[in-house]
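The complex appears here minus one protein chain, its other protein chains still in place.
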Amino acid sequence: MGVKTWIEGWPVYRQLTGTDPLGRGAAAQSARSKSLTARTETADSVAKSVCPYCAVGCGQRVFVKDGEVVQIEGDPDSPISKGRLCPKGSASKSLVTSDRRQRKVLYRRPYGKDWEELDLDTAMEMIADRVLAAREETWEDADADGRPLNRTLGISSLGGATLDNEENYLIKKLFTAMGAVQIENQARI
Amino acid sequence: MAGPNSFYGPLDPAPDAGYVDAPPRMGFFTDTSVCIGCKACEVACKEWNAVPDDGFNLLGQSYDNTGGLTANSWRHVAFIEQPGSSSGGCGGGCSSGQATTTPGAFAGLPSGPSASAHSAAVASQTVPDTGTAPGIGPAFDALAAAATTSSILDKSGSSQFLGMPGSDLPGRTLDAPREDFRWLMMSNVCKHCTHAGCLDVCPTGALFRTEFGTVVVQSDICNGCGYCVPACPYGVIDRREDDGRAWKCTLCYDRIGDGLTPACAKACPTESIQYGELDELRERAAARVAALHEQGVSEARLYGNEPDDGVGGDGAFFLLLDEPEVYGLPPDPVVTTRDLPAMYKRAGLAALAMAATAVVSFLGSRS
Partner (left out) sequence: MAEAHPVGFQYVVEAKKRGAKVIHIDPRFTRTSALAHSYVPVRAGADIAFLGGVINYILSHEKDFREYVLAYTNAAMLVHEGFQDTEDLAGLFSGYDEELKAYDQSTWQYAGQGDEGQEEGASHVDRETASGLEQESHGPPIPADVPRDDTLQDPRCVYQVLKRHYARYTPEVVERLCGVPQEKFLEVCEAWTSNSGREKTTALVYSVGWTQHSVGVQYIRAGAIIQLLLGNMGRPGGGVMALRGHASIQGSTDIPTLFNLLPGYLPMPHHEQHETFSKWIDAIRHPGQKGFWANAESYAVSLLKSYFGDAATKDNDFGYGWMPRLTGDHGTYRQVLDMIDGKIKGYFLLGQNPAVGSAHGRAQRLGMANLDWLVVRDLFMIESATFWKDGPEVATGEITPETCKTEVFFMPAASHVEKEGTFTQTQRMLQWREKAVEPAGDCRSELWFFYHLGRLLRERLADSTLPRDQGLLNLTWDHYVPEGDEPSGEIVLQEINGYNLETGKLLSSFTEMKPDGSTSGGCWIYTGVYKDGVNQAARRKPRTEQDWVAREWGWAWPADRRTLYNRASADPEGKPWSEKKKYVWWDSDAGEWTGYDVPDFEKTKPPSYRPPEGATGVEAISGDDAFIMQGDGKGWLYAPSGLIDGPMPTHYEPAESGVRNPLYDQQANPTRKIYDRSDNLTNPSAPEAHTDVYPYVFSTSRLTEHHTAGGMSRQLAYLSELQPEMFIEVSPQLAAERGLEHLGWATIVTARSAIEARVMVTDRMRPLRIEDRLVHQVWLPYHWGHEGLVTGDAANDLIGITLDPNVLIQESKVGTCDVRAGRRPTGAELTAYVQSFRDRAGLAPDHKQPMTTVDQATLDASGAADGSSDEDGDS
């Protein structure tokens, strides 16, 4: 830093020599203030998304910097929402970046008093085992009159309505093929 | 450059603060007649500016659990439940404009004592503890608490003035059946005054006037002295308990510098909060008031838009549907540093006189 720059860095110097003798504006502006820029402008990428709360379907823009979501705000292009968001939609960044989110698989064994951590792959294997066992135990081939039933009533599922269409499609396809009929959704509730 | 109105009177503040070729002054026009009280502004502000939460306290002031503008709430949505008589009743939507021909919101229903005055008194802790209420902290809104009298409802439960926002103004106590009702909502914010007391008293230069004419605290400069807090005629600026520094709305200085809309105005679903060039907003506001008057909403009025008011006009002004006091706003705010030049002048003269005396005595001693 040259001496000149160093001296010009003093607000008092700027106040006495510049256009702001009362030192309430230009002279008082700090280096940080001068260099401020919106973090949406410096994002690495922007994903076009849709708000996950109600069904109005407001457009969202998700700004990402260094692999982290740094801002979520309304998409002004959307003919539905015109860039606006309600308080919940406005809280979307907190929703996805919250440190309260669970990021580890947890397991509670029968009669257990607390959670234990479990490896994701192990959990998947255990769940697959249990699905097959429950299906085996409760399988019904036919009704009393011999008409096909081809199902299990031992397995239930209740889905939320924030799942994607593609996800619901796969869920229904898999459960139907394995004979599980008790597949329900918030849409009934 | 500084001029004769640098401390009081109409002024374009950015050029006065030394910005050569300053951009147009930017501000907020908050039209409360279309506010739905959703609080998107509060959340969007916090998300963008990483403002901490303000604590989880049920305040009982209708749906307002923020309580007021603080270091941790830069937007605050006030809710005012306002019972009315049937005379000239205009239904639930009095607040936003229609002829006075429709029956009141509760016309024809069994009537009884009003709740809002009593509820407001309870919320501001001016009634004795009943024993069923858990420990609630003191009222958040200092203005509201100060304005509240200690009177409580009489046994008959009739409505009585308690001085709270959310209640009636003096002389408005209802005797007639409460057939009408209004629920007023307003998103409050720092006014970015033309003459900002907070800025004038700031000894460190942390508070400064931006090129957009807005008033911003620079957190890298602020040392937490707190002089600005009592200097604000609106009770807006506030210090954080943890670091002691002062915080308030920046009108999203980092966003508007890049040509973006401040977070609250961008989120607002009903365009109750509008951002733009102040001159243009003032025109828009005048037109909106005229339109509302035409629709029979005679109570619509602007607040903070006059360049010759006590703060030289606000950079953030409002369309209200009742007296400012009803919303917890001071009716006639005056910049606390109005007399600063005169005071400095007198102080300067006194200093000169003292210096002269000293010189004289020095000279005198020589003689």
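Letters A and B mark the chains in the order given here, with residues in each chain numbered from 1 onward.
The criterion applied here is as follows: a residue touches a chain if its C-beta (ideal position, glycine included) is under 8 Å from a C-beta of that chain, and two chains touch if they have at least 3 such contacts.
Because the structure is predicted, anything quoted here is derived from the model rather than measured.
Engineer: Across the whole complex, list the residues on chain B that are touched by the chain not included here.
Structural biologist: So the residues of chain B touching the missing chain come out as 34, 36-40, 42-43, 46-47, 52-58, 60, 62-63, 65-66, 81, 83, 91-93, 95-98, 102-103, 105-110, 112-116, 118-119, 122-123, 130, 132-134, 136, 157, 178, 181-185, 269-271.
Engineer: Contacts of chain A with the missing chain: which residues?
Structural biologist: 45, 47-59, 62, 64, 67-69, 72, 75-82, 84-89, 91-92, 94-96, 98, 100-115, 118, 120, 123-128, 130-134, 137-139, 141, 143, 147-189
One rule holds for everything that comes next: only the chains that are shown with their structure count from here on.
Engineer: Between chain A and chain B, what distance separates the C-alpha centroids? Give it in angstrom.
Structural biologist: About 35 Å, centre to centre.
Engineer: Using the touch definition up top, name the residues of chain A that touch chain B in the complex.
Structural biologist: Per the touch definition, chain A meets chain B at residues 11, 18-30, 32-33, 36-41, 71-74, 83-91, 93-94.
Engineer: Quick check on the complex: what are the chain B residues that touch chain A?
Structural biologist: Its residues touching chain A are 1-2, 6, 13-14, 16-20, 38-40, 42-44, 47-48, 199-200, 205-211, 216, 218, 220-221, 252-255, 257-258, 260, 263, 266-269.
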